[in-house]
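To keep things clear, I will list the structure first and then write my remarks on it.
Note that one protein chain of the assembly has been removed; the remaining protein chains are unaltered in position.
Presenting chain A:
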Amino acid sequence: MSHLDRLRAVFRSSLNLPSDAEVDGLEYRAIPQWDSLAHMSLIAAMEDEFSVMIDTDEMIDMSSFAKAARLLERHGIGAAAL
């Protein structure tokens, strides 16, 4: 599975979205499921899935799926095709 597919899966499970939900265009707080608590679960799940440590500023800046993909790229995970 590509890192982007893994990231999509992390988003769907952390935000309690259906397994076929389209997540590439998601933005923080644009849907009720992605609130500040879910944001923390999402960050924790990303850290587990990709074995990275995300710092506070990165966590605050990660306000969309696209930014999450770029964050992973900065941590050396895949080359984001977004």
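By our rule, a contact is a pair of C-beta atoms (placed from the backbone, for glycine too) under 8 Å apart; a residue touches a chain by one contact, two chains touch by 3 or more; residues count from 1.
We take it that contacts and distances are computed from a predicted model.
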item: Absent chain [UniProt protein name; select from "Biotin attachment protein", "Branched-chain amino acid transport system ATP-binding protein", "ABC transporter permease" or "Acyl-protein synthetase"]; value: "Acyl-protein synthetase"
item: Listed residues A:5, A:20 or A:57, member touching the removed chain; value: A:57
item: Positions on chain A where the hidden chain makes contact; value: 36-37, 40, 44, 47, 53-57, 59-60, 63
